[in-house]
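With one protein chain held back, the other chains of the complex are shown just where they sit.
Chain lettering (A and B) follows the sequence in which the chains are written, and residue indices restart at 1 in each chain.
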Amino acid sequence: MKLFIGKLLLFVLLLFAADFLSGNVLSKYHLKTKNINLQNANYGFLHYDNDDILFFGASEVSHSFISSMVTEETGLSSYNLASDGCGIYYQYPLLETVLEKHTPKVILISAYQLTLEGSDYLTRIFPYYKNNEHVKQVVDDVLPNESIKLALKGYVYNSQIIRIFDGRNDNTKGYVPLEPRSDINETQNLVELPAGEVHKIPSNIKFYFIKFLESAVSSGATVYVYVPPVLEKINIPYLNTIKSITKNSGAKLMDFSTDYSLLDRKDLFNDKIHLNHNGAKVLMDKVLAKIKNDSIY
Amino acid sequence: MQRNNIVEKVKEILISVLEHEGFELTDDLVAADVSGWDSLTHMIIISSIEEEFKIKFKLKDLNKMRNIGALIDIISSKIS
Partner (left out) sequence: MVFTSLNFLLFFPAVIILFYITPIKYRWVTLLVASYFFYLNIEPVFGLLTAIITLSTYFFTRLIDKVKDDKKKSKFMYINIAVVLMPLFFFKYFTAINDGIFNILEMYEMRWFLPKIHFLLPVGISFYTFMAIGYTIDVYNEEVEAEKNIGIVALFISFFPLILSGPIERAGNMIPQFKSDLKLNHTNFSTGLKLMLWGYFMKLVVADRIAIYVDAVYGNLSHHNGDTILLTSLLYPIQVYADLGGYSLIAIGVSKILGLNVMPNFNRPFFATSMAEFWRRWHMSLITWLTDYVYTPLAFSFRQYRIFGIVLALMVTFALSGIWHGATLNYVVWGLMQGTFLSIEALINKRKSKIENQYGLKSNFFYLIFSVCLTYVLFAVSLVFAYDASFKDALMVFDKIIFKRGSLFLDKTTLAYAFIGVFMLFLSEFRDEYFPKTLLFFNNKVFVIRLVSYLCVALLILWIGVLNGGQFIYFKF
């Protein structure tokens, strides 16, 4: 039994050592990754400097907001900070981190799919947990047990290994273009969700969404809440909630959910949720017109 | 009836139900060692034995049939 316990201890010791070593190697590669989503996270949480027009959201933003086009038109530097699949638990600490360094002129946040609990994607901010107060605060609040698990480096980079080494290098200030496709057959018609299918915003998500808007507005930036054009049924109660939250916080609404000049043109979409590069260009013209209208530039 | 006779008849039944002779009928033999003798054919074997010896088993008897030896014992106790 004594020998066995010795072996068991040796195993545990080696496990921690292997975890520590491999964790350090992974963290090096994580910083150098060519993966667009991780690159954007690294940029926002570590290397952000002083861009003036910022876009927050998930894939519906990362494939739609062409930051270089914004800079060309406005003369202001711009970055698309969106990251695929990331919800408000990611956006909020990112905003706070950014605001510590610089106050941008425009902050745009997407209000798509706030009904989904996005806690899965908390993993993407784990690498910053140790050194970033805002990240730590959100993670500790949303998943109280994580602080213990995060002592293991392997857990910090859990489920990210493929992403770290999966490099696509078409990152232009955070914007990722999508190809046009010919086989889209979804249609968007103003059909409300069927009765019984009530997708409410979970209270914790609502809390952080409002917190995001409050911080953004009080920083002095002009804040837009973006509702994307999608070829899906419209959830009217959800939209109304977003409208009232936006109004109360002092942000401005940019609602494209019923913009048929976009929705009727399937050639602008890559799938039912994401615009392709052509669609993004059309959208940017509209967005820029609104920003100009608000005399940002 | 002699125990040997019972064994002989059981063997005939097994051969006719399972359609092969690939087993040695010893007291220690268990169903799992005989190809084709599973929970499905088991019940056919049981009812064939009942018909042959004109006896009726009880459900409790089934649980006691651990091997061929036990089966033969139960049959002979039913006949006498």
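In this section, a residue touches a chain if its C-beta (ideal position, glycine included) is under 8 Å from a C-beta of that chain, and two chains touch if they have at least 3 such contacts.
If you're wondering where the values come from, they're calculated on a predicted model, not measured in any experiment.
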From A:161, A:217 or A:296, residue that would touch the chain that is not displayed = A:161
Task = Return the single residue from A:10, A:46, A:236 or A:289 that touches the missing chain.
result = A:10
Note = Omitted-chain footprint on chain B covers residues 19, 36, 38-40, 43-44, 46-47, 50, 57, 59-60, 62-63
Ask   = What chain A residues would touch the chain not displayed?
value = 1, 3-4, 7-8, 10-11, 14-15, 18-19, 22, 119-120, 122-123, 143, 145, 148-149, 152, 154-155, 157-159, 161-163, 166, 183, 272
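In the analysis below, only the chains that are shown with their structure count from here on.
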Note = When centres are defined as mean Cα positions, the distance from chain A to chain B in whole Å is 71
